[in-house]
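Only one protein chain is missing from this complex, and each of the others stays in its spot.
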């Protein structure tokens, strides 16, 4: 039987974010498991930091999903879950959003989850989306780093800021599990978990694990 | 680096259920991926069909978790998620319950989920638990087969009954994704999905996928 | 002081819908009140009937909002509220969506509201959106006509179907106020209200009334 | 066709509040639009500041509604929405409460609303009412001025206090839209909006706009 | 130490209801326990069947509470809980409403409660009140008898109708505990419980038990 195939799409056009994603996903590239491809949306903005950035990538993502016949499942690797429903409408193959999967996975690891956002302006958008998913009941809080997506992926100060914000989520808001609110934070997951002493969820890893679950369930 | 290890525990003592689980999980046994062991709780009842059955296995499950030093993550493979919190209290390693993971995974595949329960008497217990998890908002409905756990695992009529109940969940209750409410239904997942035309979630596969996500995230 | 100005945008490119809207809005064109302009999105599809149609108009709507310096407030006259948040991001002037305003206005007229949708496929999208707004608690139900937007605006059978669906919402679902789930239904509002014996909300009228409230509040 | 008619009732007997209301409502008195009459409940207390004050005016308000044959819609202009349901029971014409309409209108202008109450003792009553309406999900917070209704309407310090409380709602509670929790605050709306940098809703204006929407919808 | 004293007030002026209450409450008249007085509101309507009836008794109830210096706790024995908050405002002694206490007590006896209302027109009022209390989450359903308060207290057909409606609540709505939605149904409680096979809560008994708990807790 052919190996299953999962396509992970970075909707922004920042190669450093894509490279970081690709490296992090190697943990799921298992000899006879599904192939995990990682691609970047050429049309995407350099970072998705506002609603306009979100809207710009929805239909390009859908086209990419419609045109890729190889994938058995798709992961949209941006914490705004851009175009999730318009992509789902275009295919019967499963499409996962990393915000949705990150939050869902956090709910299996703690009583109340905290979210580290990149920018203050994203928080209202994320809260709206949490309500849309019907998953706001166990939110402890969301706090922003106050950095750009690009800074978060490359800046050395990013980890220190994530640690500080993580401590606020745990100690002030009562979170006992943390969701990293950006696809570009993967390499910080493990050090942050050690620093905070509570589970830290990388949403892209969470989504790819769900995708693996979905595609492997097809081949029993 | 050593391969990660996941221990899947069937809390009932029905070998047919354990064997069915073990067979279904082979889809996740990938060459260089985590080893996935499947065990049975010797002390467990033949099927977990009421609250008393649930309570009988909570501390035995905890002992098993405490004594197993090899596992990096645990999955409790019974839809009542018996002992989930008492096991989590005993270890810092992640412990997954299949009801919790089945519902969480369904929320990434449809707008409203339906649950196929084994017995009518389980429905109130499951609803209570859904509220406990804060995940009741998108429930379409839960309907029982009216069969024992043992019958569901072995009886040839089980699939026909699951199909009938699944159609009611989809057509009367508005579900667009179905969660199979028992660890013993794994082999029916794919035919049921084809018959109903909506995604069908096997909760054990969902939980093991999340466990794979958790343990592989530790080795980036 | 200059009269205020409200721009009502039909995001589809069906001139019959726009003409119907324009005619219905004459009730709000008062001698010294705000001017109410009604425009059509040239780029829009002939009807907005799926998520893809929604996504196609979000950025064109934003451009229209950015380029119109005359308007003191905007109304997006499609029951999917396409682009609402991306338009709000582009301006400090208020932007109203007719789904949001229709539901909000219904909550001031009855205990539980019912929604008449055009198409069955829209219902899940609307429910998702109701949750996003945090306004699902008093929903009695939503039922589709099973017609296209174009048919609803012009077909003589539309009213009979609306009446039948309205009766189901009132008698089976317990609605005591009805929201018409499309911008193209305005001329049916009053006959439907008489036929059903409960208030019927035209969402465009509801949104324009809120827009009038917002712009007139600026000139006290 | 005859012009529609809206009756706005101040349930307290403070002429300064009524005069302030009457002046503020002139913005809605448009040449060929509905007439907007403003009246005062002779039997009402000087300010409605506790549950007893609320109860005293419920039946007088109903009598007023029953006896006024001219009005096509009624607005009860007190933030406790006294007698709203007993008045609705007495007539098929729409009756609007300014708390309900103020909150509903705020939900179309921001993600989370804050309420400026007059008195600390009112906050629990308002929270109870928000739950009754099913509209508590997007509340950021409510904070009192600690002044009487009369002081709020006339005292020069009222604005400074409103500004301070408004800043707390925005900065500490995360509100991005403010509802003024009293009918006597109308003249402070615009300066407060400028001072806070977020939309400020005067609930009486919000209710009268909804009333205009309701009565004008009858004459298409 | 003096015996505690509880005043149970029937807000309607139907002596048959008061006599029925008084008889039912004898079960709580224990030798050295609190005295339980039962009184009737002379000003009350013959039955409280609409919002107007509710409003008529709020201030008379408050006066009665203010003037009775003997009582250590009060019970308002009408399922609309008229004047509950205005009475609480008037005294630091506890005031119990039978709807509130009936629902709260039902939540300790079953997973989902059903309510037998007297009249169809009461259902919306009760639902509004359930939301106000924040107690709607476990409601199975509410169904009316379609009888007046007086008929329910005296009519021989009342029990047969209660039995039929109770069966619908259990079998169609999934209730496993029933709340009788009127103070005049006390004598039917036990036969109805036997007929339905699930616990049946008389709300007045539930409220008086809570009142006993409150007053006896003062004398430890």
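When the chains are written out, they are named A, B, C, D and E in that same order, and each has its own residue count from 1.
To be clear about the criterion, contacts are C-beta pairs under 8 Å (C-beta built on N, C-alpha and C of every residue); 3 or more make two chains touch, one makes a residue touch a chain.
Here the structure is a predicted model, which is why all the values come from computation and not from measurement.
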Partner chains on view for the chain not depicted:
A, B, D, E
Which one, B:54, B:101 or B:200, makes contact with the chain that was left out?
B:54
Given the contact definition stated above, which residue among D:29, D:128, D:161 or D:187 touches the chain not shown here?
D:128
Touching the hidden chain in the complete assembly: which of A:43, A:137 or A:155 does that?
A:137
Pick from E:79, E:96 or E:129: which residue touches the chain that isn't shown?
E:96
Touching residues (missing chain, whole complex) on chain E:
23-24, 26-28, 30-33, 94, 96-97, 100-101, 104-105, 107-109, 133-135, 137-138, 186-187, 189-190, 199, 202, 205-206, 208-210, 212-214, 216-220
Can you list, in ascending order, the chain D residues touching the missing chain?
124, 127-128, 131
Take the complete complex as the reference. Which residues in chain A touch the chain that isn't displayed?
111-112, 137, 176
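We adopt the following convention: only the chains that are shown with their structure count from here on.
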With centres defined as CA means, the chain nearest the overall centre is C
Pick same or different for copies chain C and chain D, depending on whether their interface residues overlap by over half.
same
Among the chains here, which has the CA centroid at the largest distance from chain D's centroid?
B
If you fit chain B onto chain D using only Cα atoms, how far does it have to rotate, to the nearest 5°?
180
Please work out the Cα centroid separation of chain A and chain C, and write it as a whole number of Å.
34
Could you tell me which residues belong to chain E and also touch two or more other chains?
128, 131
Using the contact rule from the top, write out all pairs of chains that touch.
A-B, A-C, A-D, B-C, B-E, C-D, C-E, D-E
